[in-house]
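Quick one: structure below, then a few questions.
Note that one protein chain of the assembly has been removed; the remaining protein chains are unaltered in position.
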Amino acid sequence: MHRFLRLSVLFIGLFSVLGSYAADAPQSEPTDPGIEGSAIDKAAKEKSDGGDSAFDAWLSKYFDSDPDNIGPVVKQPIEFPHFRHAGDHDKGGMEINCMYCHTYARRSLVAGIPPVQKCIGCHENIESVRNKPRIKKLFEYWDAKKAIPWKKVHDLPDFVRFSHERHIQRFIFQLNRPVQEVCGYCHGNVKEMTVARRQKLLSMGFCVTCHEIQHPVTAKDGTPIGDQKYWYSMRKPIIDVSSDLKAQGPNDCWECHK
Amino acid sequence: MNNDFNRRDFLKVLGWGGTAVALSGCGNGMVESGKETVVSYVETNDYMIPSVSVYFNSTCAQCDAGCSIMGRVREGRVLKLEGNPNSAINRGKTCGLGQAGVQHHYNPDRVREPLLRTGDQGEAISWDKAYALIAEKLKGVSGEEIAFLTGGVSGHLKVLMGNYLDSFGCKNHFVYEAIAPAVVRAANKKSYGVEMPRFNINKAKVVLSFGADFLGAWVSPVNFSQQYAQFRKGVNGQRGVLIQVESKMTITGANADRWLAVRPGTEGILALGIIHALGTATGEVAAAVKGYDKERVSRDTGVSAEQIDKIAALLKARTPSLVLVGSAAEGYAHGSQNAAAINLLNQVLGNVGKTVEGAAIVPFPQMMPATGNTVALNKLNKGLNEGKYKVLFSYATNPVFTAPGAMKFKDNMAKAGFKVAFAHYLDETAMQADLVLPLDSALEDWGTQVPEYMAEGAQINIQQPLMEKLHPGTRGMGDILLALIKQRGAADYKNFDDFYAYLRSAVLHNKGALGGSGVADDDIFWNETLSKGIVKLPGAAHASLSARSGASGLSLPAPAAIDAQYPLQLIPHVNASLRDGRNTNQPWLQESPDPLTTIVWDSWVEIHPKKAAELGIVEGDIVEVTGKNGSVKVQAYVFPGIHPDAISIPIGRGHEAMGRYAKGYGVNPFQILDLVYDKETGELALHETRVKISKTGQRVIVVKDEGPVGGNQEGQKIVPRMTTDKVNLSKEI
Partner (left out) sequence: MSISTLFADYSQFRHRHPDGDVPHNPYKWAMAIDLDACSGCNACAVACYAENNLPVVGREKFANGQAMHWMRIERYWDQDGREFPDQGARYLPMLCQQCEAAPCETVCPVGATNHTPDGLNSQVYNRCIGSRYCSSNCPYKVRYFNWWDYPTTDNVWPAEMNLQLNPDVTVRGKGVMEKCTFCMQRLRAAESDAKTQGRLVRDGEVQTACQQACPTSAISFGNLVDPESRVHKQWRAQQVELDKHEQAKDEEAGGSDLRGYRIYEWLAPYPSIMYMERVREIAI
């Protein structure tokens, strides 16, 4: 009787293990699209030399523009419309740069939430929406000099140290990728949302997927890509199966665990 | 079904099942959404970047050395204190006590509201009511009937205090410090013309210290420690030599090249013996040391004749040297004579003007530190006993804890009409008060401070808040004084809303003398001053030392005979973390092992192995230490670094109040001290208490950091040591 019980529990366990592994069947390692151009931004797409389908496929697998809505809906004190502020012109948005409000992303671990002063800075001059209900609520906070108690949506565990600065510095300032695309890698297509909702898994595996990408060290014509500043903090290049020198991102535990 | 499915089987099934579930994984439950709030502001200034620290400078208030600190502030909270590199006193370094300053600030046992005593309870009242009560109690009271008891004070707070007392015509400002180099100050005044000269340890080739624990708790340990490091690196490539003479090993003694266990009280005799052995004394000095030949000195002190010769030879060969006096002065009824003899050694060796120099003078005498002594406490005690005082104010001192029990200070204090304590915590003295007014912590308050020991140049330390007030009910001492002064005369200080305004105005008023003559804009100068955290006074004059030998009139008593009934001499020793017990409620300090014994969280009595064997005492025995004025029960620790005729109990523990981290830990040796005073200054002679020890039959395990082998390397090369003849220091950077 007990033997049967144990065996059955063991088999159930084994099946679930196999099942979960089947779901995450290993796929071929994603390759880096390279420094030049990329992506969602149409202009950049035109600039690059046409071999986009592989990259598009990769991009859509990992950074799909359709919301995954992995996280729960988080009710914020004011239902702030990102689509109005950051959205495209042709959809009625103002295309405000993410970092206009989330200012600290380029120089701090956190991107930061704008102080009420930032909102008021524009809104005190926008008469046309002054009496909308949410704007009125905004001004209530301002007049009472009370900070808006925004809830944290992308709240990583306390033992993780994620540096926005490093990622912004690399992707936006070093690799010249467009801001919305870079923020979108992890935060999804925020310009289609009102308040933020977690779109990506943000698990260690999610981060490590990018850090495992094999970057070619030299271009097709043999010239080295990037200088010492570009490569430092990447792992030492290794020769991969295709006999090319490739390097991967940091995998030092203490880069991200504190 | 056979129901022998027992607990073991159940656990086995759970185990298999658990493993299976674990292997299958279950998504990312670690990222929370919507549970916590984000750091959110209404308005920000441009240096406030979340996750980036901002540093503000202030002054450490954990002891009176006046080191400057830099507080690391993030999101409006001070997290850690570092040293301020701008200060000539500590130059960017801190001691463990200074690090614990954040625990003084965040301590859960801080008083948060004014408390009024009703019977045995304290009732929280409003500040208005408290001020009104004080005004009422002061009505019709003359200046002679008011007493103001404080610890050491300096800077603008001292000025305000003086003004408040003047408003009554009250001259009764008693400054009391439980452990202070009071006898040394008086002796220095006699020998050098100044109370606290500047000691250049880093210029000396030999430092001979008679109980001056300059690496531990004496005067300005962080400054002296830095000088010590330079001293060891050497003057002209020759490493400095440290000789420590004392009856109980301090941390300075533990770092000495030679530690001499001298018979308690005979340090002065040794000093004269060394002068005699130098053979260079003439005239008055020669007359004073006649008869102090090395055989006699060796008999009296316990230091061998050979050792005396070696010391004399070393002092002659390596100049300049520096002779310091510490517990040799503070410990004995003839302490002043000891100090005079020891200071004489500096004169004879020609150190005055080289390693003993005049310090820079801060040209604002009203701000200079008011230093404390027991004479003041005695005077206050006498007045209290006579029922002289209708109102007693108490600030920054805890005599109910630190005054010897025989003084009966607690009983006498009860005779005062109305007792007000300005306090951070309900310490023993605050517990006896009728009204307790809660203070802003040192990290929340404004002020200026002039340190007693001035390192290079003259400086005034600035104290500024490192964050917003933690508890809305506390007030800064300066603000309280201003409010009290305005009670007396509304016209006074009417231009100043608060202490900050007063301070700012006072500093700007003296801009020129404070180095701001080149800065036209007042705001810029003030902001720069706050930013630096100190004001350096350019071109400050230095005190000049007068070389008075004081050899005439030098008369040292013979070594004390051993009292048959109380055969041991009790040395209550000061350790760097706890000092006089004002910081005992900071848990980092309670858990910081004593450098000599590694004991934590408790008191102990150090007994030399020879004496312990004689008395049959082993480590952990609870012994009763009994003197004429009481007894304490404490665990024994067999310790080789003490003279066999002495025992030592640390001061600072044995609190009966002051919060959860202080109360109930250890014993307070202050309570059982004999009232013996230095003949010349009237200061309490700390080492003159005679005691006996008896076993109680109880034994405990001593809680300490060292393991059972206690300081033994067990033959391993863990901390080897090289001698100067074998080591080559020339290639070091």
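Each chain gets a letter, A and B, in the order it is written, and its residues are counted from 1.
The criterion applied here is as follows: contacts are C-beta pairs under 8 Å (C-beta built on N, C-alpha and C of every residue); 3 or more make two chains touch, one makes a residue touch a chain.
Everything numeric in this text was worked out from a predicted model, so none of it was measured.
S.K.: Return the single residue from B:Glu591, B:Glu614 or B:Glu656 that touches the missing chain.
M.R.: Answer from the full complex: B:Glu591 touches the omitted chain.
S.K.: Which of these touches the unseen chain: B:Gly216, B:Gly383, B:Pro465 or B:Gly581?
M.R.: If we include the chain that is not displayed, B:Gly216 is the one touching it.
S.K.: Given the contact definition stated above, which residue among B:Ala256, B:Leu392 or B:Ile672 touches the chain not shown here?
M.R.: In the full complex, the listed residue that touches the missing chain is B:Ala256.
S.K.: Using the touch rule from the top, list residues of subunit B that touch the missing partner.
M.R.: 51, 74-75, 77-83, 90, 92-100, 102-103, 106-108, 110, 215-216, 221-222, 225-226, 228-229, 232, 239, 241, 243, 249, 251-261, 310-311, 313-314, 317, 470, 576-577, 587-593, 595-596, 598, 600-602, 610, 640-641, 665, 701, 703, 705-706, 711-713, 717-729, 731-733
S.K.: When the complex is taken as a whole, what residues of subunit A touch the one chain not shown?
M.R.: Touching the chain left out of view, subunit A contributes residues 107, 157-159, 161, 163, 165-166, 169, 229, 232-233, 235-236, 238, 250, 252-255, 257-258.
We take it that only the chains that are shown with their structure count from here on.
S.K.: How many angstrom between the C-alpha centroids of subunit B and subunit A?
M.R.: 54
S.K.: Looking at the complex, which residues from subunit A come into contact with subunit B?
M.R.: Listed in rising order, the residues of subunit A that touch subunit B are 1-2, 5-6, 9-10, 12-14, 16-17, 19-20, 71-72, 74-75, 104, 107-110, 112-113, 115-117, 141-142, 145-157, 197-198, 201-203, 206.
S.K.: What does subunit B use to touch subunit A in their complex?
M.R.: Going by the criterion above, the answer is residues 1-2, 5, 9, 12-13, 16-17, 19-21, 23-25, 27-28, 30-44, 49-52.
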